[in-house]
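Just passing along the structure, written as structure tokens.
A single protein chain has been omitted; all remaining protein chains appear in their positions.
The first chain written gets the first letter, and so on, giving A and B; residue counts start at 1 in each chain.
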Amino acid sequence: MTSEVFFPSNKSTQAQTPVVSVCGLWKSFPGVTALRDVNLDVYAGEIHAILGENGAGKSTLVKTLYGVYVPDKGDITINGVKAVITSPLDAMRRGLVLVSQVPQLIDTLTVAENLALSLRQFSLMSSVKSVEKFLLDKEEEYGIRINPNTEVWKLSYTQKQLVEVLRALLLNATLVAFDEATTLLPSSEKRKLYDFIRLFRLKGGAVLLITHKIPEAMEISDRVTVLRKGEVVGSFKVGEVSIDQIRLMMFGERFTQPSSTGNSERCVEGREAIVIKDLWVRGDYGTYAVKGVSLTVHRGEILGIAGVAGNGQLELVQSLAGLRRVEKGNVILHVKDGNVEVTNKGPAVIRDLGVGYIPDEPIKTGISIDNTIEENLAIHPKLSSFLINWRAVKDLASSLISKYNVTTPSTTARVKILSGGNLMKILIARELMVAKNVLLAYNPTRSLDEVSAHYVRRLIRDKALNEGMSAVVVSEDLDEVMEVGDKIAVINSGRLVGFFRRGVDRGEIERVMVT
Amino acid sequence: MVVVKRVSAYTICDLLRLLSGGKLAVRSSRACFDLYYVGIPILSIGIGLLISAIIFYTVGVPLDLFINEIGAGFQSYQTLRYSVLLLMLSVGLVMSFKASVWNVGAEGQMIWGMLAGGFVGLFIASCAIYVSPSELSSYISVPGVEVLDASPVKPVISVLRMNPLLGQLLMILAAMLAGGLWALIPAFLKAYVGIDEVASTLILNYVAYQVYNHLVAYVMRGLSVQARQFLRTDRLNSALLFESLPGTTVTLQEVILSLLFFVSMLTLYKYTSIGLRLRVAGSNPQLLRSVGIDERKYVLMAMLLSGMLAGAAGVSILANPGIGKLEKIANVVTPPTFNLGYTAILVSWLSMLDLRLVPVYAYVVASLFQGGGLLQSEVNARFPGLSLTGAALTYIPIGSILLVYVVLRVLVDYSVRFRR
Partner (left out) sequence: MLDQVQGFVLSITPIFTCLYLASLGNSIVEKSGILNLAIDGAYTLGTAMAFIAVASVRNPTLALIITSFLIGLLGILIAFLTTKLPISHGAVGLSTQFVGYGLASFLAYPVSIKVRNEGVPLNTYLPVTEVVLSYLIISLLIGVITHVLMYRSRLGVAIRAVGENPAVASSLGTNVLGVRVIAAFMGYILIGVASSLYILLYTKNWQEGAGMGYGWISFAISISAGRHPLVGMVTSLIFASLIRYAYVLQDILISYGINVSNYAVIAMPFIAAIIIPLTASVIPQMRRRFTPPKHLGKIFFSEERSV
């Protein structure tokens, strides 16, 4: 501390004492060890990227730093002083700020009210009006234009992230961690955020950039640390190692070239399977999230829907699954026995037609973690009758466990002890089995490792090819949409803004996603 | 203090440090079976009773008297009756609690069971009529007829109108129907309007008590002099009363009913899709919706099942030869249900919502319940100055055992760790 006071501009002194230093950190959750003996030093004036595939422990690490999780073992040192961070509030007081992928803002409150929660200079009794005035001045200074009196749910995703950045700036943080905060932003918006990050570095702040995208880490950061299965497998300056070496570190021996799966265009039967006409669906706050979407999916065809998160794709899939009211328009499913109008018929009717559904929040709506694997299968009306034959369910569970290579102690284990990937496999296994005619999926391979993700995408493609299943696969990961879809539609602000065939150039899709 | 999640076991040392003000960290884990299913309930009962004993001790109830009377509850012949009633009520509540439907309205549902069963018993399966004093003697020998009021001015007799077994069966069915229907009101409010069922079931208990009073005072009021005087119904025709098992106050019919309910609920729960769906409705109702099952129907189902069983328990109280009639409720703290509807919540929670454990804890809690009653009469006889009421003696132990249980469960479900 004192050295900074005496030599405020001495770069070498700053470089010697890390802003944040993590030593021998361990953290486990029931069923998984998320962090194993992690060591990390972050210095002032440095952008430090943490790379790792999904489930490598990146988020756990940064949430531990931010006081959300308490570590099992290990020390955190801030500016050379050992620190026990007990809560996010505590972390903020020590100069650490976290910007997450999902904006950590309360939707029903206004921007000013949200930021008022962070700004300690205002007392508990001070009025919201005074916070609004303060914010207007500050926004002017940083060149961010968001009305502080707007409720957060009315903001776009990019605007919400800007509010988060504004928060970090206002708090005079010494270290800001971006937890996949830029991953979902379109390229142009991403650049804007990078500018803020560079500005922050210039002022002597330290930045932790958590991401699973190698190019992103290479583009902006000074230093990269790679995590795999909760362990640090390498830490180096950008430019010291090649991208292939990083890939090897991230994925280990399992690493295979993702482009090896067939890129060929398939010829699809002419019969229509899903016909959507001028669909209008409201979002959670009463405004239209889907604005007149029309599309057709043929038998055996897979439609991939790409788009920046929060552009109506979630509401679209939910309304197709019968879980959200359709205000206007129709959905017609053509199954073997004929055409069925399923608009607002409810999930029971839709699922009865042989529709599988992989929802957006698996733990909330797709699987019950307090129940066993067997119960999570038997709960589907297509997989058990009034009297449940538990022996048959057990056989089914065993066969799926071996088919999908699920790691579990038994078929009667509660799902909550499984890791995120294994849990997801149970859900996918069940839904692919019941998807006789149609599969609806939202981010179907989230939290799966690369190999399993490719396997699942191939299963979906095989089922479409061999059994004539049609699918609507929405993913926030453009690579996934390009790998799985026969056709690709891009959704932007609730409207379909582009249709592409398989094998289209990535840049072309990105362009319509943003504008 | 910090809340976290992790796997290792929690120790007595940790508890001591918690008590001495150390920093507490809570983490999620599942302790071993024995500790979980036996340790927590027994420990809660122990600590809860200790707290109650201390509370009562402060006003001068000697500790040894407390211990003796509670201990006597475990051997009392009355205990068996309470165990059977609590078993019947609690298996129903467990079914509903498993679905995360917190039915706290068993009291009201029992009341409706009493009313419907009583109505069938008093006005359909039998009836009470005035006869002229001169004819009274000629009726005495007629089978199925008994004298309710032998007053020389207006004698009243009760006439059996059907086979008593059929009559009892009708009484039970009517009670179950009424209890179930009453339970469906808060169920609808929860499922379709989103009104919290804990509040609405409790509020409906108060409504049920007043409906009961109204019906007993006006509609079902008896003909006999005592009935007119004390606002109560006539006694049930003794042929319709349930049959006491020799040497006890428990009746054959309620034993059969509770065993029947126990076995059928166990089967329903383990081997049918209804049981599975109730379970999943409790852990993740959105999953039900997503796979195309209307989760709201299972809220209704959970309430219906527990309400029907509570109705049966209500009529079992009424048809006990020791009771046999409905009397106006003087004060809502002493309803004719003996507050068993609330006590059954205790049994369900102590059983960790595991049906197989319900009989055990039904017996344990019945013993405490009976012990509390013994304590009250003993205290009132020996220390008349203390003025301990029944409400104090039932609610304080129930409340403190439950509170200790709730906290202990968290301490074991999430093992506790401490940090500087």
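Simple rule for what comes next: a contact is a pair of C-beta atoms (placed from the backbone, for glycine too) under 8 Å apart; a residue touches a chain by one contact, two chains touch by 3 or more.
Computed from a prediction, not measured in an experiment: that's the story for all the values here.
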Sole residue of B:145, B:175, B:191 or B:345 that reaches the chain not shown, by the stated touch rule: B:345
Which residue of B:137, B:210 or B:238 touches the chain not shown here: B:210
Listed residues B:63, B:263 or B:406, member touching the removed chain: B:406
Contact residue for the chain not shown (choose from A:116, A:169, A:358 or A:435): A:116
Residues from chain B at the interface with the omitted partner, ascending: 1, 3-5, 24, 26-28, 55, 59, 102, 104, 185, 189, 193-196, 198-200, 202-204, 206-207, 210-211, 213-214, 217-218, 331-333, 342, 345, 349, 385-389, 391-400, 402-403, 405-407, 410-411, 413-414
Footprint left on chain A by the chain that the document does not show: 29, 66, 68-70, 87-89, 92, 98, 100, 104-109, 113-114, 116-118, 120, 122-129, 131, 167, 286, 361-363, 420, 423-424, 446-447
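Quick note on the criterion: only the chains that are shown with their structure count from here on.
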Computed distance of Cα centres, chain B from chain A, in Å: 48
Sites on chain A touched by chain B in the complex: 28-30, 69-70, 72, 84, 86-87, 321-323, 346-352, 357, 359, 364-371, 375-376, 378-381, 384-388, 390
Chain B to chain A touching residues, read off their complex: 2-7, 25, 28-30, 271-274, 276-277, 279-280, 283-284, 286-294, 419-420
